[in-house]
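Let's look at subunit A:
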Amino acid sequence: MQNGDRFEPEREGGTQVLEAINLKKTYGSHEALKGLNLTINAGDIYCLLGANGAGKTTTINLFLNFIDPSGGSAKVNGIDVTENPLETKKFLAYIPEQVMLYPNLTGLENIQYFARLGGHDEYGDQDLRGFLTRCGLQAEAADRRVSTYSKGMRQKVGVAIALAKQAKALLLDEPTSGLDPKASNEFSELLVQLQNEGAAILMATHDLFRAKETGTRIGIMREGNLMQEMTTAEVSHADVERIYLEHMH
Partner candidate 1 sequence: MYALIISHEARSLARTSMLSVLLTVLACAIAFAAWSGRNMIDRQMQGADAAIAFEAGMRDAMRADVIKYEQKIEDEGGEVQFATINHAPGSGPPQGTNAGAVGAETAAYAVLPPTGLAALSIGQSDISLSYVPVNMRNIVDVTRYSEIENPVNLATGAFDISFVIIFLLPIFILALTYGVLSSEKEQGTLAMIMAHPISLRELMTCKLITRFMILLGVVAVAGLASTLAVGTQLDNPETWMRFGFWAGACLLYGMFWFFLAVFVNAMGKSSATNGLILAGSWLLFVVIVPTLVSIVATTLYPAPSRMDLVTASREAQTEASFQYMKALDEFYYDHLELVPNAEDKARDFLTLSIANSEAIEKEVRPLYDQFQSQLNRQEGLVQQYQYLSPAIMMQQALNEVSGTSADRYEDFMGQVFDFHKEWKDYFAVRFLSKDPLVSADYDRFPEFEYRPESLSDVIARLSPALIGLFGVMILAGVAAFVRLRSYQVAAR
Partner candidate 2 sequence: MIRFVARKELTELVRDGRFHWTGIILALLLITALATGWQRYASYQDLQSSAQATSNTQWLKQGDKNPHSAAHYGNYAFKPAGPLSYFDSGVEAYTGTAVFMEAHKQNFALARPASDLNAVARFGDLTGAFILQVLVPLIIIFLGFTAFSGERDSGTLRQLLSMGVRRRDILWGKAIGIGAGVALIVVPCLVLGALALSLAELNTSAGFMARMSVLVSTYGAYAAIFLFLTLAVSAWAKSGRHALIALVGFWAFTAFIAPKAVTEISKAVCPTPAYGEFMADMRTMQAKGFDGVSPWRRIQEMQAELYQEYGVNSVAELPVYWPATRMQKLEELDHDVFDYHYNNLRQAYTDQRRLQDSFGVIAPILSLRSVSMAMSGTDLITHIEFMNATESYRRNMVAKMNGYLSKAAASLNDSFSSSNYMTADEEVFAIVPPFEFDQPTVGQALGEHTRNFVILTIWLAFAVTASVAAVDRLSTEAR
């Protein structure tokens, strides 16, 4: 990966795409998220690190309005997600740990359905095939039922869906866990492509190495708090690991 190709976001002037303001989520007496403040600009790849249960997935679910916040607000493109969930979802793409698709439909039919759900019914079959091949899916696979796909292939379809949707923000929840190193590397390259097109990317991950390699910023979470943020360009791999482990104790 050549550093020179990278899109350098302007720190001050970048548009704020994802924004969490004092965002809280409690389940009964358990506080899953304790007042998160977070801003992710266009062209950012923000990697959230932290142990299981630190609040990473909760954050993503809150941006997706899958759960209602107990306090504060989450904004996409400046629009509050609880007040206007349908509007904000137009800008979002979501890639979970396992991209789940309709097993009885082909890859092409799946991307077509999701693209249209996202309001893009202008694509012809060729455009959609184009997205799939751009994301590295073999051309012949597009017409096979998804039930025959490997995990890596499904993740690629997930990215293709995000591409087709022309999402301004991507929410990724451990998208590379369980992928072999090659597939994982291909996935990261796709992310960089999306970043270059100006997407804001929020990715929850356990992979410190990829976070440093792919990410522009890193946030470390613990027990619902954002402990520390850093810019990847300013730290080394060793620093990331050291800081992470410090917070885990």
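On the choice of candidates, all candidates are chains of the complex that A comes from, given by their letters.
The rule we apply is simple: a contact is a pair of C-beta atoms (placed from the backbone, for glycine too) under 8 Å apart; a residue touches a chain by one contact, two chains touch by 3 or more; residues count from 1.
The shown structure was predicted, so the numbers you read here are calculated from the model rather than taken from an experiment.
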{"item": "Candidate touching subunit A in this complex, from 1 or 2", "value": "1"}
{"item": "Complex contact set, residues of subunit A against candidate 1", "value": "27, 57, 61, 64, 66-67, 85-87, 89-90, 92-94, 96, 98-105, 109, 113-114, 116-119, 121, 161, 165, 171"}
